[in-house]
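A single protein chain has been omitted from the complex, and every remaining protein chain is retained in its original position.
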Amino acid sequence: MTELLRTEHLTRHFKIGGMLSRRMLHAVDDVNFTIGEREIVALAGESGSGKSTIARVLARIYKPTAGEIYFQGKPVSRIRSRPEALRYSSLVPMVFQDPFASMNPVLRVQHGVLRSLKLHRPELSGQQRTEEAARVFEAVGLGADMLERFPYELSGGQRQRVGFAQALAMRPKLILADEPVSMLDVSIRIGLLNLMAELRDKTGVSVLYITHDIASARYVADRLIVMYAGQIAETGPVDDVLANPRHPYTQLLLSAVPDPRAPMSTAGEADRGEPPKVIDPTPGCRFRYRCPLAIDTCAQVTPVLAELLPGHDAACHVAQSARGGAEQVKAFT
Amino acid sequence: MAMPVAGVPTETPAGQLPAGRTLARVGRAVRSSRKATVGTVLMVIFILIALFPGVIAHDSPTVDAYAPRLPVSTAHLLGTNAYGQDLFSQVVWGTRNVLIIAFAVGIAATGIAVLIGVAAAYLGGWWDNVLNVLTDVLLVIPLLPLLIIIAAYAHGASTGVMITAITVTSWSYTARQLRSQALTLRSRDFLEAARVRGERRLYVIVMEVIPTMTSLIVAAFLTNALYAVLLSSSLQFIGLGDPNTVSWGTTLYWAQNNAALQTGEPLWAIAPGACIAVLGAAFALLNYAFDEIGNPALRPVRKVRQKKGAQ
Partner (left out) sequence: MLEVSGLSVDYVLDHGSVRAVDDVSFTLERGEFLGIVGESGCGKSTLLFAVAQLLAPPAVVADGSVKFEGTNLVGLTDGQLSAIRWRDMSVVMQSAMNALNPVKSIGAQFKDAMRAHGKPSKQEIAARSAEVLRMVGIDPVHLKSYPHQLSGGMRQRSMIAMAMLFTPDLVIMDEPTSALDVVAQRSLMVQIKELQLSYGFAVIFVTHDMSLISHFSDRLMVMYAGQVDELGATRAVFDNPLHPYTQGLLEAFPSIHGPRVPLKGIPGNPPDMARLPTGCRFHTRCPLAVERCSQVAPDLYQIDDALVRCLRRQDGSLSSPQQGSLSR
């Protein structure tokens, strides 16, 4: 798997409180992961887990507080000039969550695509731009006749497709999709998830699919990263992680997902499901307050990701110490 | 429909009508709202009067050719004043001056307000602070003393001076409004999307933010224009304008000077006064109408009869 993007110790904190406060919200802490070419990686977690922040740091909306991002081997922090920045944003575009807010309501839907083309592929003439816009619209399953429409004339699913078209127009390598289907009707979601898989297969683009819905992550992704309270809890091939979850948080998540075909699991029923706001945290595992398996080490030493099975890492002392990780520790079954 | 549910399309946000269909929609909206229809009709009448005063009033407003204090007659629709000038002509010709001031101030003040308000909101940080201070300082400058000084300096404020003075002191109010509106838009996804695809900030302000604020900008224009009408007329009335221009305010000034109401020439004061009021109402009605067009929640609610005890 050729590496496309790699993060090392990626950290992002936000200052909170008034002007004189020194409190820091640790939105993302020491996150290390890679994304390869031609793969869909799901970044799953609940609200407050840091997944959206990671997307915005990767999109260069925020600068990392610490750590580095390497894209195609080169550090992203070294990007200084406008041409370099433009190049990066064309290779790593973002698709937003809210189909109703992500397009300017008074401009035609082709506006975003045409502007992207103008900014990032200046070699194209006006005529070529229009043709290319039609081409990317067809590639996402929209007719070229939709180019001249206004956002209010399109449904939510169609608007999200326009979002993907805008990203595609720039010939990206990695699309950052921030919860692209969460606000769509259930019957429309599958269509967009299928589109992401199709784009990966046909154009070779990778997708970082950010979501809180594990089931959709399983449906579309090749690999899964589970986040909790700003840190990675577990990562690995998606089927592997879901079949053999090692981190107690992953197990809790899986037990809570309703599956109509199976009776509702009662594991972890008492858990209220309130992830912490991480403000000036002390060392130690952030999940220990909710974990039935927490031991003393969990309160003192922050766990780091370690490989427990081939390609499958988890950051949990208990899981790591259980016979070298080979045996699954069950916190929530 | 009822409450916004995840995935339910909400209505096009207030006032953000795409330009391509605006004319047709505005036309329909004008016809459907009573306020809009009345306001538009009045405005059109005034504009026509201002453009072609000679067609309606055949006498010159300034030449004192007639016998003074004539009553209403077919020759003089409003009679004549103490100087023998035809009042109807004065009022008709005066329209031009008032409308010029209104539209000039409207456009200039709104233009400044848009630039400063939106820039302050979008650029944020240091820019926001500086522009806010500027806005606030101008907000509190009292117009009247300022104009008295200017008038004294300029030996009677001509129309141009008046336009400038009113503009300078009135843009800050609507600038604050526009800034507030722009602030709510700042974190909207489509603006973030524009930044992420690499647009420069100025481009985003001009091409992405401002087009979504058109209804508020129109409202600001109408507010500023209305304010200019009332203020300029008041200033002319107290003698700060150029007493030789033909305008409703100056007519009032001369009426006041000659104690028109007391001496049995009420029309001299009432006619221009009524015109000011009606023009002001026209601007106000249009303002309300635009609010309603842009924001359906403000439209008058039709009382719907529910079927009692429907089975």
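First chain written, first letter: the chains are A and B, and each begins at residue 1.
Criterion: a residue touches a chain if its C-beta (ideal position, glycine included) is under 8 Å from a C-beta of that chain, and two chains touch if they have at least 3 such contacts.
Computed from a predicted model, the values in this text were never measured in an experiment.
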Residue among A:190, A:309 or A:322 that touches the chain left out of view: A:190
Residue of A:201, A:259 or A:296 in touch with the missing chain, whole complex considered: A:259
Absent-chain interface as seen on chain A, which is shown: 46-47, 155-158, 185-191, 193-194, 212-216, 218-219, 239, 242, 252-254, 256-264, 268-275
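Note that only the chains that are shown with their structure count from here on.
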Averaged-CA centre spacing for the pair chain B and chain A, given as whole angstrom: 50
Of chain B, residues touching chain A in the complex: 6-7, 9-10, 12-13, 16-21, 188-190, 192-199, 208, 211-212, 214
Sites on chain A touched by chain B in the complex: 59-61, 85-86, 89-90, 93-94, 96-98, 100-108, 112, 115-116, 119-120, 150, 152, 155-156, 163, 166, 170, 182-185
